[in-house]
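Here the structure is laid out as structure tokens; the discussion comes afterwards.
For this view, one protein chain was removed and the others were kept in their places.
What follows is subunit A.
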Amino acid sequence: MLGLGVDRLQADINRLLTSLFHQGVLDEQFLQLQQLQDDTSPTFVYDVINIYFDESEKLLRSLRLLLMDREFSDYKKIGLHLNQLVGSSSSIGARRVRNVCVAFRSASELNNRPGCLRGLEVVEHEYHYLKNMMHELFQLEQQRLLAAGVRYPM
């Protein structure tokens, strides 16, 4: 809190990002996102990711409802939801979520219900992992900003 940890926090952020990139959780599209953040929209990444989480949560809930229905057969709707999810995930660079979504979508195209259920589980898992990681990242970011905001009169 004395503003001395800025470098350490930055290093932490970088390490976290590196590990996320390394694991394939994120890809370079996320960097694009970061690039778009400038002085006119200082919280762009945070905003976009938040909207992404809101939207995705809705989609996942809807997917789960659809799949839990015993007499369900609307694979087309599943496909549409997944298209959305794939699109937005690839836009923010959430690579692993996107990839498992693609697999899920293939299962839905084949009307493979067990495959879909498995797909949903995997997608939810990846999604929550991503959410946790992002949460951590934003927290670090916030701390860094706070730390960076500390100024000492010279």
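FYI, a residue touches a chain if its C-beta (ideal position, glycine included) is under 8 Å from a C-beta of that chain, and two chains touch if they have at least 3 such contacts; residues count from 1.
Everything that follows uses one rule, which is that contacts and distances are computed from a predicted model.
J.: Which listed name, "histidine kinase", "Gamma-secretase subunit APH-1", "UDP-N-acetylglucosamine transferase subunit ALG14" or "alanine transaminase", is the one UniProt assigns to the chain that has been left out?
T.: UniProt protein name of the non-displayed chain: "histidine kinase".
J.: Which listed residue (A:Asp7, A:Glu28, A:Asp69 or A:Glu121) would be found touching the missing chain in the intact complex?
T.: Touches the omitted chain: A:Glu28.
J.: Out of A:Leu9, A:Leu63 or A:Val86, which touches the unshown chain?
T.: A:Val86
J.: Go through subunit A and note every residue touching the omitted chain.
T.: Residues touching the hidden chain, for subunit A, are 27-29, 31-33, 35-36, 38, 40-41, 44, 47-48, 51-52, 55, 80, 83-84, 86-88, 90-93, 95, 99, 102-103, 106, 110.
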